[in-house]
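Structure, as structure tokens:
For this depiction, one protein chain was excluded, whereas all remaining protein chains were kept in their positions.
Chain IDs A and B follow the sequence of writing; residue 1 opens each chain.
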Amino acid sequence: MATKSQDVETLVKKEYAHGFVTEIDADTVAPGLNEDVIRLISHKKNEPEWLLEWRLKAYRHWLTMEEPKWAHVHYNPIDFQEISYYSAPKSTNDAPKSLDEVDPKLLETYEKLGIPLHEQKMLAGVAVDAVFDSVSVATTFKKKLAEAGVIFCPFSEAVQEHPELVKKYLGSVVPAADNFYAALNSAVFTDGSFCYIPKNTRCPMELSTYFRINASKTGQFERTLIVADEGSHVSYLEGCTAPMRDENQLHAAVVELIALDNATIKYSTVQNWYPGDENGKGGIYNFVTKRGDCRGVNSHISWTQVETGSAITWKYPSCLLKGDNSVGEFYSVAVTNNYQQADTGTKMIHLGKNTRSTIISKGISAGHGQNAYRGLVKISKNAANARNYTQCDSLLMGDRCGAHTFPYIEARNASAQVEHEATTSKIGDDQLFYCMQRGIAEEDAVHMIVNGFCKEVFKELPMEFAVEAQKLLSVTLEGAVG
Amino acid sequence: MNSTVIKHYVDQFQHLQKELISDQLQAHRQSAIELLQETGFPTMRQENWKYTDVRPITGKLFNTTTVDPEKISTETFDNLRLHELDCHELVFINGRYSAGHSILKALPEGVVIKDLASALKDHPQLIAEHLSGFSAAEHNGFSALNTAFIRDGALICLPPNAVIEKPINLLYLSGLNDQPFASHPRNLIILSENSQVTVIESYIGLNDSDYFTNTVTEVCMKQNAHLQHYKIQQESMQAYHIGSLKITQAKDSQVESHSISLGGALVRNDIHSLLEAEGAGIRMNGLYMATGKQHVDNHTRVDHMRPHTSSHEIYRGVLNDHARGVFNGKVVVHKDAQKTDAVQSNANLLLSDNAEVDTKPELEIYADDVKCAHGATVGQLDQDMLFYLRSRSIDENTAKSLLTFAFADEVIRRINLDPIRKRLEYQVIGRLPEADLIREFAA
Partner (left out) sequence: MLEIKNLHVTIDGKMILKGLDLKVNAGEVHAIMGPNGSGKSTLANVLAGRDGYVVTDGTITYQGKNLVEMAPEVRACEGIFLAFQYPVEIPGVNNIYMLKAAMNAIRAYRGEPPLDAVEFLNLIKEKVKLVNLKEELLNRSVNEGFSGGEKKRNEIFQMAVLEPKLAILDETDSGLDIDALKTVAEGVNSLRHHDRAIIIVTHYQRLLNYIVPDQVHVLSDGKIIKSGHRELALQLEEKGYEWVKQEAAAA
């Protein structure tokens, strides 16, 4: 292994593959946050009065809140007055009516990102809503979805076209005052995706949103709301990238999922925001609130996430298991390399009878990365026969990284069964030796072992995402074993 | 409310200062009472006290004056002595040492086993040197309170290579007081190179009275020292008990800790070990059984500071009625503490729909070549086991008791001092329905 350190150096220097900046005209609001900025955002989006009021209420509450300090992450304080809260590519002011009207440079960007936005890629059967900085630029496959009765559109469009649905469900899972970042998002969110699956409908294709932060000194505050009506089924994919910049950029999204009786929502994320350079300079602060509400009986919400990017990740996709027999799942791979920090996990709140939850968390730490699993399993008094199984595994690569596990289990019902297991291991020399002795290169052996470690999570991802996730993992970890 | 009670303790402190001759520990006491005034008592907003509300303790003003221990007749507690074990026994009544009731047998040369008050006169330097080996940051309001009121307790000090065959029983008996009172026992155990000892701390309620035991035990272990430590908590069901055990471990030193918590209305047990050098290891076994409205909180923390250190922990809880159990076990593997071997398991049995348990096994790992695992479960008796026993003609209640006992016995059977194990098994069974029928399983 004598040649290793050289390899490590060359490989670590490998650049962030998505780190390009797109040169386009943008309509950006000057940095700073006050009620006028919020009024301006609301005005630009031609929002109804109730939504402006909702934003202002959230903002006023946010002013009274303090930034949370309990997460196992360290960073310099964020100056919320230095961030621009609105940036839109200028040419979209007149809203493109079809793909042909979308700024070709944008399309080029998406192509670089490998987003299947073009016709030929539509054959992949993915309907895409792409959010660029703050606004949604194109939604494909609208027609086919409309035939099935599925509404899938930018959030701002939903506000105009389906105000009754937005009003009914917005903030019903993550209240505006839920936490510091959710309150901030509620005040300033600019766009995002809205999705409604009508009763007894199986969404005919995977839905997908790609998020990209492009402009500098901007924050991205998108909001996703997915409602699966009784007996419906939807699978939703979310991907994210950002250009390389020296400063830290804030991404504070809110995702709300609502599953009514017998509905299923599967939400998959591949998060690849810019992680900062090898010295920990730059990168996205990814402070996200994601929560699913299994409101109906037999409802089912499944979160799958592959978190390879961001300088700091702070997210806990959670499930409120309200309906009897509802099921919550959380499958996660979180990778931290260089100086990345992640504090991620889930909350499974069992409220209904016979509710079940499964948590599979795989943390990989390399370089100086710090990776924490933080999870809550709460069995409330009425959740008879609730079941939870949690498995948290950590893989360590290198002796300067950290892996932490903070599970909270609160049981209030005697018929509940909760099981939590956690292990920590490193890639064993003997495992590597065995592979190498059979002629497998060390890097390949590492990838094999890491992919094996993550297999339980990857198998939950839709096919093309699983391939992307494996690739991302390889890129993120190249040269990490020493 | 917090300020009223702190003022109460400050007043008591000033009173005590007049009573105690100025000794080597005055500075310790003074800084501790200042620390208490500064930090106050813990609240549920602090992560370490998230599930335990101490206001029942801090809302009460406890007295410190108590009966003269020598005036209590030995018949009052004769059955609580460990007769069946050939041991040294230091007896404390309401926190005050009783020379008359204590039994000290012959000791090897250089070994000191003494009550703290006399030891403060005879070995002031030794005590001042080893006391509060932990930093101020480790303190909470209760341990500061204990330090401010250091007076009684035990000093156990072994010179190099000393091996004490007979266990030492520190028998803390409480009750027999008209008014609610607080005691703050402080034990100091200093084990030099290659020394070995077994220490039992028994906290037993004499009657159903309302009192508060606030105890701190510090252990300093030199190279290759061996300690078997037992803490048996059977306070009265009205009593409050806050106790901590703090251990610093040098190279190759080994601790085996057994903590059995059966009594008390509101109980908090803390164990914190610093594995400061290679080869140091600790085993922690714990059992908490609570019923009625008991609240039992067990916190353990092990810091693996150096390579090749190990910790093995198994804690089990049995919660019935409206009882609430809390477990928080933290393993920290510091940078460079390679080859750490840490295993932790916590299992809880909820026997009633009103019982609650909150458990949080934590791992914080900053080294890569380590073997760490933890597990936690909450559940009820296994239906298949129950059916198996019933199909073998054992009635349902007996089968349930039997399985509950078997669950608890996973911890108790690890105790290798037979008389103590038998006593505990007897007591644990005694708390179960159909106790007589299942006695023989423990034979």
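One rule holds in what follows: a contact is a pair of C-beta atoms (placed from the backbone, for glycine too) under 8 Å apart; a residue touches a chain by one contact, two chains touch by 3 or more.
Everything numeric here is computed off the predicted structure, so don't read it as measured data.
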{"item": "Which displayed chains the hidden chain touches across the whole complex", "value": "B"}
{"item": "Residue among B:Ile57, B:Ile394 or B:Leu432 touching the omitted chain", "value": "B:Ile394"}
{"item": "Sites on chain B contacted by the missing partner chain, in the whole complex", "value": "382-385, 387-396, 398-399, 402-403, 405-407, 409-410, 413, 437-438, 440-441, 443"}
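What we mean here is this: only the chains that are shown with their structure count from here on.
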{"item": "Complex interface listing, chain B residues touching chain A", "value": "47, 335-336, 338, 348, 350-353, 355-380"}
{"item": "Contact set on chain A toward chain B in their complex", "value": "70, 379, 381, 394, 396-426"}
